[in-house]
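Please see the structure below; I have some questions.
Note that one protein chain is taken out, while the other chains of the complex remain in position.
Up next is chain A:
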């Protein structure tokens, strides 16, 4: 009993919906930090120009040349304008994200506690379908099938509920990395620098390494050295000694045949692309397994029995979800469902055998329900075996008792 009680405290939402709220929160936090920084920059500039004006005006005893203050005041004005823009854009973004979070809370509430007095079976049908759609969209996004995910989100009216923009951006950057372009990725790193630093991420080092490799393979050794000086700041150095040495090694040896061959191969770009996606997942704290993946596997395991085998027939011919050849690669190896009560099906008709359709054992050892057998019994002691169509003595077909 205590187990039941404990179980109810962790429910579907708390187990599976973390990314639904974590991702927009991360966006909110990022937008906040960016906005604060932008406003501070404008504020600092305003202060700088104000001080300059003050110095030039002095104690304002005499008239001074207009030219002396004109430029500084113009600059001040434009910085005030910049601050105004920064402020309204930042707050606008923040409110938008707060609303996005609210929309998701409202959506989830509605799913759990439908206020409508519509038949529950219909509401459940819709909720179950929407859940499948939502989890599928997440899964498609995580696998990079962005086009389908987007169309699904539109069709099921879930654009506010899933984070299309984050994944669209992710895909764009990943593709650009695979294509040998680091610019977008470096921009992204710049936006998320504080968080990446907290994660002790080495992504930037690896991306910069690619730039260095590029320069070295173009034989621009000096440019490569300058690039390292300019971009790999002393603060980054202590955490990435090894990578830094590799970079310097590349520059020093210009060696793309032997020791660093792996770094120079095109495969390396694929690897950096994958690494970027992994880091993005970490940053948004996306779980390793998606809700789709966990629920699907759990659903398959619940339906799985020791009798399940891969079945290559078409879907319409097989009854079992698990044996379906399209499900089997996932289902194989998963544990079986737990069954405490035997549930026996007639091997001729597939009907359930219970008190109303008591089970018998055919001579072959297979089970047959009374519904099938009853019409086959002609006399008291003779019965037609439905498997072989042979007449057999009735004693050979015996009643079974499942406890």
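The definition used in the following text is that contacts are C-beta pairs under 8 Å (C-beta built on N, C-alpha and C of every residue); 3 or more make two chains touch, one makes a residue touch a chain; residues count from 1.
Following the convention adopted for this analysis, contacts and distances are computed from a predicted model.
When the unshown chain is looked up in UniProt, the name that turns up among "EF-hand calcium binding domain 1", "Ribosomal RNA-processing protein 40", "RING-Gid-type domain-containing protein" or "Translation factor GUF1 homolog, mitochondrial" is "RING-Gid-type domain-containing protein". When the omitted chain is restored, the residue from A:167, A:188, A:206 or A:292 that touches it is A:292. Residue A:132 is the one among A:132, A:158, A:225 or A:384 that touches the chain missing from this view.
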